[in-house]
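Structure first, then comments.
All protein chains of the complex are present and in place, except for one that has been dropped.
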Amino acid sequence: MVQSAVAMTVVLCSFAMLFATMFLGYFLLRSNADVWPPVEIEGMPQGIPLVSTVFILLSSVTYYFFEHKAQAKKLLFSLTIVFGALFLLSQWLLWGSLADAGIFVSDGMVPSMVYDFTWLHAAHIGLALILLFWLGFFVFFKTEKLTKLKVINVGKFWHFLGVVWLLMYLLIFVL
Amino acid sequence: MAFVEQHIHDEPKTFWSKYIVSYDHKVIGKQFLWFGIFFLLVGGLMALMIRWALAFPGEPFPIIGGLMFPHTGGVIPPDTYAMLFTMHGTIMIFYAITPILIGAFGNFCIPLLIGARDMIFPTLNMLSFWFQMASGIILLVSLCLPLGAAAGGWTSYPTLSTTLGQQGLGQTLWTISLFLLGVSSTMGAVNYITTIITLRAPGMGYFKMPLTVWGLWLTSILNAIFIPVLGAGLLLLTCDRIFGTTFFLAGAAATSGKGDPILFQHVFWIFGHPEVYILILPAWGIVSDLLSFFARKPAFGYKMTALSLSAITILSTLVYGHHMYTTQMSPLLTQSFMTLTMLISIPSAIFFANWLGTLWKGSIRFTSPMLFAMGVVFVFGLGGLTGLYLASASVDLYLHDTYFVVGHFHYTMAASVLLGGFAGIYFWMPKMFGRLMNECLAKWHFWLTIIPLNGIFMGMMIMGYAGMHRRLYNPFIYEFMNKLIPINTFVTWCAIAMGLAQGLFIYNFIKTIFFSKKQPLASNNPWEVGTLEWQIPSPAPHYNYKEIPVVKCGPHEFGNPNLTTGRDFQYQTEELVD
Partner (left out) sequence: MNFSLVERLQGILAQAESVADTASKTYSLWERMLPPEDISSTGHLITWLFNYTTYVNLFWFALVCIGLFGFAFVYSHKRHKKAYYTHGNEKKHLLITAFIGLAVFLSVDMVITKVSSRDIREVIWNFPEDSDDLIKVQVYAQQWAWNFRYAGRDGEFNTDDDVVLLNDMVIPVGKKVMIQMTSKDVIHSFFLPNVRLKADAIPGRFAKLWFDTNKIGKYEIACAEMCGIHHYLMKAHLTVLSEEDYASWLNEQEEIAIATNDTENPDLRWGWAWGSK
């Protein structure tokens, strides 16, 4: 059913545009700002975003091996879900530590952007986790219906979100 | 791409599965059509109320005025006026044109015209309709709120659209319902794109598709890419309103942190400009086909037309800044947007020339679909050319936010799309509902629509050049506009005439669908046209094609001198005679 591959590509183009708009907003913010980093995001936590990045990268790695290796498929798949859930948990902690550092949504455009961007991404991770659970049904129970195409399609979505996070991490927290 | 044949599933039996939760693209298309026509009437009523307030200020609105505005004796108050033009724009664009041209025609026509049994994802298709329905309900609810519906213009620029300018739930519900509509459109876009790529009948290369399908395909590509941009903008606006973010807050609105209202304008118009092409592309496709069908000769320069439409699609993504000249972007940016906007003239002129080339040396039958299609050629020619005034940054500094703009976009969006939509409805009615509509009423409908239509929108452009600007409850507070009162009144009378003329359509439509049981069903091919859907019975059976057709020639094979069958056209399944 190559149609689903085409459809997933189109869907990813759409989601890419959603995130691209956020990146555009962030880019405009930064290029127009007189001083960077602005005072509103002083004290931005650096550790937790790094942990998030590690979790999501690990989850992509385990999924890649799940796709391509013949053994330990169920273990690798479960690890993907675990790392994905840990990513979400680390995002939750990130929002908490942002508040602890005194950075709130209403402080200005940059904090608003940081919160909103991470909310949007986390919402998509939530969606992707649901997709993973759906796929998990086939991995663990109806293995005869686990087609390569299903795996590739979900993989595309998962890796896409990983790439988006990487870009976000680099542009917002590192640079 | 490997073609996959969809299997024929059983016909749905219950009322519920046949008409409410149907997976059949034809039924979903009709659902969108009813939905769209309902909102077209709501939006049209709002337009008449706006015109009434402008031409007869202080006069109570007839018949329903007293019921709606008891505290003013039936006169439309200023805050309601603001809601009216906001909702008129929103409803016409997102709840009338989108469901009719893209939802109804896209759904109904795409599988039939490409020889498929249904859309590739029928469940997604059904969900797309119900999301649109949810969106429509939320919008209607917002009209009944105590503080009223959104009233910041359909463009809802912040900071007017933040909680500073629009307190109350109306604007928030507006934003949410548009977001849901965006989700519905994106679902539809994914479906249409994938269906066209993967389900075309064997033999139907991209350049053998009817141009209607080209228009719908290009629209869907733009939809898939740019609706999420609107979605992001709406999300940010909703966050500003509900969660206290400060993306677009500035000035008095920025009580805690500061943002940039112009960011919204950029995001909105990055979506907004492709959106207007999204709205017109299906109509262009339909007109391109109908001109060929009823001139009984092939579409002139088919490939060039398809490529021009594609070029316009691409260019439309690069020109959005021409909506923002008055925000004083850098001169370099302003001039770049101006130059890119001007480039769109080239492919536009090319496919226009091709339209006229299709009529040239044809043998034209003036059926109602043809009249409407030719009407589109007229109004879009006019409307498109008036865009050139607005593309010039210097002239735009005078004309921006005047009625000139209103006249321009109504000519290109409302007039062209409406006439194209009517053309499509009259044309595909037998395939949709089984019978042809009454030709005599249809022709009266055409003339009684197009003549006042020109009066309205040409009048608006004249008023705009004379300096009358937009969204004014009472323009005649300004002395320089008082001389425009008679023109204004003339526009309103034309609007009333055009509004009343639509009664002919509604009567014809309802009668043909529900009250024509005594008349026999139409034949398979009452218009004598060669595209695939006219080889199956009218109305189309639930499985569309018993055997998937194999396409051998193009969709516009009319008037071939080597034809010997007594017909003057070839079906797409026949080998090209030479």
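A and B are the chain letters, set down in written order, and residue numbers restart from 1 in every chain.
What we mean here is this: a contact is a pair of C-beta atoms (placed from the backbone, for glycine too) under 8 Å apart; a residue touches a chain by one contact, two chains touch by 3 or more.
Note that this is a predicted model, so its numbers are computed, not measured.
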Chains in view that touch the one left out, judged over the entire complex: B
Among B:Phe32, B:Phe108 or B:Phe558, residue touching the chain not depicted: B:Phe558
Sole contact to the chain not displayed, among B:Ile8, B:Val21, B:Met68 or B:Val395: B:Val395
Candidate in contact with the missing chain, chosen from B:Val27, B:Ala82 or B:Ala415: B:Ala82
Hidden-chain contact residue, picked from the options B:Leu484, B:Leu504, B:Ala522 or B:Ala540: B:Leu484
Residues of chain B (touch criterion as defined above) contacting the omitted chain: 55-56, 59-60, 62-63, 78-79, 82, 151-153, 157-160, 164-165, 250-254, 258-262, 295-304, 326-328, 331, 334-335, 338-339, 342-343, 345-347, 349-350, 352-354, 356-366, 374, 377-378, 381-382, 385-386, 388-389, 391-395, 397-398, 400-402, 462, 465-467, 469-475, 477-480, 482-487, 489, 554, 556, 558-561, 568
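By definition in this document, only the chains that are shown with their structure count from here on.
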Centroid distance [mean C-alpha coordinates] between chain B and chain A, Å: 36
Chain B - residues contacting chain A, complex: 1-2, 4, 120-121, 186, 189-191, 193-194, 197-199, 224-229, 231-233, 235-236, 239-240, 243-247, 256-260, 263, 266-267, 270
Of all residues in chain A, those that touch chain B in their complex: 1-3, 6-7, 10-11, 13-15, 17-18, 20-22, 24-25, 28-29, 32, 40, 104-109, 111-113, 115-116, 120
